[in-house]
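After the structure tokens below, expect a handful of questions from me.
Note that one protein chain is taken out, while the other chains of the complex remain in position.
In this document, chain identifiers A, B and C correspond to the written order of the chains, with residue numbering beginning at 1 in each.
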Amino acid sequence: MYNEKVIDHFTNPRNAGKMAEADIIGEAGSFKCGDTMKIYLKIEQGRISDVKFQTFGCGAAIASSSMLTEMVKGKTLEEAQRITNEDVALELGGLPPLKLHCSNLAADALRDAIRRYREKV
Amino acid sequence: MYNEKVIDHFTNPRNAGKMAEADIIGEAGSFKCGDTMKIYLKIEQGRISDVKFQTFGCGAAIASSSMLTEMVKGKTLEEAQRITNEDVALELGGLPPLKLHCSNLAADALRDAIRRYREKV
Amino acid sequence: MQERLVYLDHGATSPLREEVLEAMLPFLKERYGNPSSLHSPGRVIRQAVEEAREKTALALGAEPDEIFFTSGGTESNNIAIRGAARARRSKGHLITTSIEHHAVLDVCKGLAEDGFSVTYLPVDRYGLVSLEMVEKALRPDTFMISIMMANNEVGTIEPVAEIGALARERGVLFHTDAVQAVGQIPLDLRELKIDLLTLSAHKFNGPKGVGALYVRRGTPVAPLYDGGGQEKALRPGTENVPGIVGLARALELAVEELPEKTRHLLALRRRLIEGLLAMDDTVLNGHPTARLPGNVNVSFNYIEGEALLLGLDLEGIAASSGSACTAGSPEPSHVLLAMGLGHQLARGSLRLTLGRENSDACLDHLFSVLPPLVERLRKMSALYPGQS
Partner (left out) sequence: MQERLVYLDHGATSPLREEVLEAMLPFLKERYGNPSSLHSPGRVIRQAVEEAREKTALALGAEPDEIFFTSGGTESNNIAIRGAARARRSKGHLITTSIEHHAVLDVCKGLAEDGFSVTYLPVDRYGLVSLEMVEKALRPDTFMISIMMANNEVGTIEPVAEIGALARERGVLFHTDAVQAVGQIPLDLRELKIDLLTLSAHKFNGPKGVGALYVRRGTPVAPLYDGGGQEKALRPGTENVPGIVGLARALELAVEELPEKTRHLLALRRRLIEGLLAMDDTVLNGHPTARLPGNVNVSFNYIEGEALLLGLDLEGIAASSGSACTAGSPEPSHVLLAMGLGHQLARGSLRLTLGRENSDACLDHLFSVLPPLVERLRKMSALYPGQS
């Protein structure tokens, strides 16, 4: 069902867990299946210097979360903001059609964090 | 489907064929499936001294016809008349329920012959 | 079965091929998962089912998503016809023939009871439906034509290419019961204008209890059963995985070997027909050329088919007949009657259907047994005009 990259990100998720001193926290939930993701960002000079995630969801949701954190590290907020859910699924090498919706929360949570950060700053 | 006795009467029917000098000929047809039987009787002193049959019909119909001819030989007309279709089936050791109706023409043809004979005499 | 069995009843069912059983066995043993399960043992099975779907599609010239596995020809026919009727908002008219299998005929009768109107087209003496008749029967509210690809009793091959083209032109659905045709004659759904096609595995050396319905993309068919959503909810229930795998393998082999098998069957058929017609008072039922390569159907005047079957059976020959002296139904074959045969000839019919494992030796045995048997039965027949 899942390709090896997805399995790898599920089994060895990158940047999983809480971040004690995050500059900002974003959240997103999938209305469709009740999955939830939290993203923790550390931001230095407009760039994402560190990132962590916590996800309640299926394998695809967890792998997408992990994948996203790898994709944003070191990026400027402008660059990060342009990442779409499709980009994440693509970077994972594809997801089964029925599971595509599970990858939706990753980019959503990131954008939520960036929006909040901008409101705060 | 058929027991051995039925098979035997089908394979080696007794008294099959026409009788050139029959005293009387009886006929019966099954309305249900279109089977037809002709029975030829030779009658001497109120007894059936010889009998032949011709049947268009399935195995059960042929075996019943053959069985009947064996049952009536030597019997008085009164005795013969009392033979029922059930008697024929019973004498054959039974027929499959769905084929019982095929044994109906044998006794019917016999009774038809006896009736005609009485009318004629 | 018996020591010396000459099986000439492939139209009823055919032996499962060894290669097909081999393909099925893993799924009757270690590959037992449920294709709906998420875990790997389930996914392995899902993949096998989807591969079977691809093979089946390929063999028919269809796309995999147009193939729906069912429990057999009867179910496929029911889903095709009743399902298409159910998918409509209003009643309507359908056209079929008077020589369909009961799994089409009785579905149509059922729909007629439900308020649909049905035209049962007559056939000519060869069992052929005429395109003109189909065209004349079309009405503004006609939504479906269901005409079999080949008849199961007399083997007549109907002009489904022309009927399909007409149906498409008039915007009417075309269903064909191809149970007797698939694996027996060439058939390409890329060329034929068919919307729904029924097949059944056990007629082409596959397993019993599994069939398929081809549904051209976009054809509106409502499911008849509710359940777990399998086969895109058109036919729910845990998939008969070994059966599905077997169907696909049997079809693959049948299509692959079709030219060779056809040559083999045609040679046997020619000898069979010639031998039978050389007997007195014997007529061929069905079309002389537009007929399935494996089908022979003759009527012997003055004798009854079931008695003939019994006599043959006692000599180890398995055949069938359009005689109806069993099921408790009073009428002989509706097909033979529709073709204009009299009651007597209809009851005297014998169907011999050939398969790949039949040989000239089978016919040798048949011809040593049949003529004296016919002679014997005629002599004792109440209808035989000859001398006794």
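General remarks:
Keep in mind that, in the parts below, a contact is a pair of C-beta atoms (placed from the backbone, for glycine too) under 8 Å apart; a residue touches a chain by one contact, two chains touch by 3 or more.
All values reported here derive from a predicted model rather than from experimental measurement.
Put simply, the hidden chain is in touch with A, C once you look at the whole complex. When the omitted chain is restored, the residue from C:S14, C:T119 or C:T219 that touches it is C:S14. Touching the missing chain, out of C:T176, C:S320 or C:S333, is residue C:S320. Chain A residues in contact with the hidden partner, per the touch definition given at the top, are 2, 7, 10-11, 13, 16-18, 27, 32-38, 53-62, 98-99, 102. Mapped onto chain C, the interface with the missing chain covers residues 1-2, 5, 7, 9, 12-16, 21, 24, 28-34, 36-42, 44, 71-75, 77-78, 101-103, 106-107, 109-110, 200, 202, 207-210, 224-229, 236-243, 306, 309-310, 312-313, 317-321, 326-327.
Methods note: only the chains that are shown with their structure count from here on.
Taken as a contact graph, the chains fit none of the simple arrangements: neither line, ring, star nor complete graph. Taking each chain's centre as the mean of its C-alpha atoms, chain B lies 40 Å from chain C.
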